[in-house]
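With one protein chain withheld, the remaining protein chains of the complex are depicted in position.
Naming follows writing order (A, B and C), and every chain is counted from residue 1.
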Amino acid sequence: MTTTGTPSPGATRVGPARRPASAPLRVLTVVALVAGVIAIALIPLSATPYTNYQLSVVAAFAVAILGLNIVSGYAGQISLGQSAFMGLGAYAAAFGVTHGWPVVASFLLAALLPAVVGLVVAIPAVRLRGNALATVTIILPILAVPLAKRFSDITGGSEGLNVDWMHAPAGVGLDDDQWRYYVVVAIAAVLFLLGRNIVVGRIGRAFAVVRTNEAVASAMGISAHRYKVLAFTIASFYGGAAGFLYVAVVQFASPDLPNFLVAINMLAALVIGGFASLWGSVVAGFFYVYVPVFAGAVDPSRTNIFYGAALLLVLFIVPGGVSGGVSRLVRLLVGRLFGRRPPARDDDALTDPQPITSTQQDTAVPDASPDGLRSSVGPRKEVP
Amino acid sequence: MTSRLSVRDLSLHFGGIQVLDSVGLAVEPDTIVGLVGPNGAGKTSLFNCISGHYRPTSGSILVDGVPTLHRPPHRMAELGLSRTFQHPALQLDASVLDNVLIGAHTRLRGGALSWALRLPFTISGERRARQRAGELLDHLGLAGVADRPAGSLAHGLHKRVELARALLSEPRLLLLDEPAGGLPHAEVEQLIETIRAIRTEFGLTIVIVEHHMGLISALTDRVVVLVQGRKLLEGTALEAQRHPLVVEAYLGRTAA
Amino acid sequence: MQHAIQQIVDGLAAGSIYGALALALVLVYRATGMINFAQGLMAVASTYIALTLWQAGSPIGAAVAVAIAVSLVLGAVTERLVIRRFEGASPHTAVVVTVALLILINGIVGAIWGYNSQPFPSLFPTGTVTVGGVVLAIPSLATIGVLIAVVVLLQLLFLKTKLGLALRAVANNPESSALSGLNVGRLLMVGWALAAGLGALAGALIAPKVYLDPGMMDTILIYALAAAVLGGLDSPMGAVVAAWIIGVSENLAGTYIGFIGNDLKIGVPLVAMFVILLTRPQGLFGRKEAVRV
Partner (left out) sequence: MSELAGPERSSRTGAADGRGSGNILELEDVRASYGRAEVLHGVSLQVSNGGVTAVLGANGAGKTTTLRAISGMVTAKGRIDLDGQDVLGSRPDQVARMGVAHVPQGRGTLDQLSVRENLLVGAYQRRDRKAVEAQIAECFELFPALARRQTSTAGNLSGGEQQMLAVCRALMSRPRLLLLDEPSLGLAPRTAEEVFEAIGRLQKETGLSMLVVEQTAALALALADTAVVLEIGRTVLTGPAEEMAGRDEVRRAYLGD
């Protein structure tokens, strides 16, 4: 996963600037990747069962947050409802398991059902501009909890559904926690690879241009509406798949998952990790799982204070999020070490409160906007 | 032979304001037509109608004989139409190459699933698009900055990146909205050469909105003068510049 | 029939509470173009302040009044310290900023007052009055009355005072208002302060019904958002009318449609919102938004 050719994130200010990797950086990336894969493979053999459990949960949330990243970070449509899709996926997985479905069938149900729901929600919802989409999506988790309780025959109501599955097959010589870790991390890795393929090519470029300028998108033959719906559907798919992974690790689906604060905190973790960055989603997964753990060591009610403060801090000082900040730092260090100057222009534009593509360019040469006054009252051509 | 672009009796109202009033225009294949007129004459609005971004109040628009009035803007590209914008609309922190590659969207096939799975045709398509984009960047003198973030480029280069993006969609009809806006004189000369070259190479029909009369005179076969949303005159650039009504429209009655 | 009228009045009362918060959302949206997702938690914080004062022996009316006053200040401070920095930011950033406030305030409130539900006294005497043979709860009638009074006061403020004129001018066109010498930043602070005050009022009205905890306003926020979106986001009257429609319809649906019941009635505004968005994205009373190319 080199960063070359990745459609760049955020002309909106919550996104890191991406530059093509220099040769030393590319080498460094490959080395880091190989080391990372080895570490990921070896960790569960020596770690405690609880650590393996936590890391598996990290992988599940990283997948859910990657989905959120695709719709919010890459396609620019803020969703406050991702936990609803994760919850739906968890229930679907638990349903499949308790009804004796094969694992693959459970997975497909867990991922595709939320995707269909996401599609149905998205078709009207993405017609909303700006932050109005967030107002629709915020309703999903709030509705999901009473719905889950209402359909208690299927969901187990407030008690939730316990499942007992995903045991290590006899003969592999692994404990359950290790086996689950490998299964979950492997599926997560595949989902990340697919996600990466989506965000770097034709589809990712379309997302990026829809995010930054819909007029340009349509001039290039890209239907903003269709791509927003697509992004939302993919996000729901990832949310559902993450729900499956969650149930595989936790062995439990309950109304605590499709919760309002879960969705909000996922978005917070994503922004802190870094919008429109694959690594950002991984960082966000860790953040989501471990912040409550560390905060809980002090006082459980401090988790949200920490989250809120960290999020504001990121917004104020490192708009690229942790991954953006780290990658900038790495570039700077690599530049020093290998005698190359850091890029002349830094991300000062990203700290500019103006959204660069829209506001700045609209006003860039006000002399030259004969239609400025007209278009402010202009009709909008409806996109079907 | 049908006109590449034919605009008939086009009117556009915004609220109570009449922006375009029965404008007619025919652009024959392989010609360059200039659209000139003072600020607020409705030139960009006419462009926005042609590209489908505005829906005119009445009239008709045909591209290669195909009526386009009820097409959403994102379905204009398939008719071979592409455009640039008055204020270059680039993704400033994406690389120049990535900006240009957006133009290849309609030339590439496959949905999210094909691309996620990296099906072979997506890989070969992407390779071809990158190669084509590379050639275009070369052509427009942008090869050296292909990997730079677009935002780090000088303003004048933004216009060229936009041009490359529009060309990558392989249009037959290209709408250029103030390509020389804000460029120093020396760069305008270059731009004229560039547009001449791409026009021949790609067999393009071009409509240009431009205030820079030098560019209009050098490039266009005909110009249409719009004033107050109406077509005042159609003729050669020289005729237009000398026409008393045009002089009056720009400089006022006393100067004419 | 009598039962239905009671349900309608209760629905109007619930709708009045949503309406108060929806008004707060609309005030902020008109002034800054942001949907303040933290509006609900700001209201929760104010309600806790009122609770603390009441527990310390203050009469509940006075406690709520002081809490509203404190909220005015906190709203202004929030605008000045946090929101000001993100003026004109993309809708993205605006959402994330208010989400950050939401989480932060949730944490602060939890840290100070804990996450357990606490009873909150009613501002109004319990009891009923009988009007034409229909028995109506006094708190319901009083709640409706309070919202009507608030709407009238806001209308007077906006239409009859110089400050109101300035607030409307800034909401209409901040740049042009600044060119007339209006201090846009200060006026936005006033807008946020008013919104926080309205939220505090909504919190004090709902808390006696549902008990007070940090998540108390989560669902109320959804109703208020639905009302604001249905009303068109920039129309205060639209928001109030939509809030009443939502309150009444969900109450009737919850009572008379067996499947919906009490727990699913929150689905009613959601469905209403979807239908409206499909047909009139600008809301019932909103102006159509123009798009520039």
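By definition in this document, a residue touches a chain if its C-beta (ideal position, glycine included) is under 8 Å from a C-beta of that chain, and two chains touch if they have at least 3 such contacts.
Since we're looking at a predicted model, the values are computed, not measured.
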Worksheet item: Which listed residue, B:Gly80, B:Gly103 or B:Gly151, touches the chain dropped from view?
Response: B:Gly151
Worksheet entry | Omitted-chain contact residue, chosen from C:Val184, C:Val210, C:Met237 or C:Val271 | C:Val184
Discussion item. With the missing chain put back, one of C:Arg80, C:Arg168 or C:Arg280 would touch it. Which one?
Written reply: C:Arg168
Worksheet item: So which bits of subunit B touch the chain we can't see?
Response: 15-17, 38-40, 151, 155, 178, 181-182, 184, 211-214, 216-217, 228, 241, 246-247, 250-255
Worksheet entry | Touching residues (missing chain, whole complex) on subunit C | 162, 165-166, 168-169, 172-173, 175-184
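By our rule, only the chains that are shown with their structure count from here on.
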Discussion item. Distance between subunit A and subunit B based on Cα centroids, please, to the nearest Å.
Written reply: 37
Discussion item. For subunit A versus subunit C, what separation do you get between their C-alpha means, in angstrom?
Written reply: 31
Discussion item. Could you pull out the residues of subunit C that touch at least 2 other chains?
Written reply: 293
Item to complete: Scan subunit B for residues touching two or more other chains and write them down.
Response: 48, 53-54, 85
Worksheet, complete the sentence: Touching subunit B in the complex, subunit A uses residues 5, 7-11, 15, 17-20, 194-195, 197-198, 201-203, 205-206, 208-209, 212-213, 215-224, 230, 234, 343-345, 347, 349-350, 356-357, 361-362, 364-365, 368-371, 373-375, 377-379, 381, 383-384
Worksheet entry | subunit A-touching residues of subunit C, taken from the complex the two chains share | 33-35, 37, 82, 85-97, 99-108, 110-111, 114-115, 215, 218-219, 221-222, 225-226, 228-229, 233, 261, 263-264, 266-267, 269-270, 273-274, 277-278, 281, 288-293
Discussion item. Under the stated contact criterion, what part of subunit A meets subunit C in this complex?
Written reply: 12-14, 72, 76, 78, 80, 124-125, 127-132, 134-136, 138-139, 142-143, 146-147, 149-150, 215, 260-261, 264-265, 267-268, 271, 299, 301-309, 311-312, 315-316, 353-355, 358-359, 362, 372, 375-380
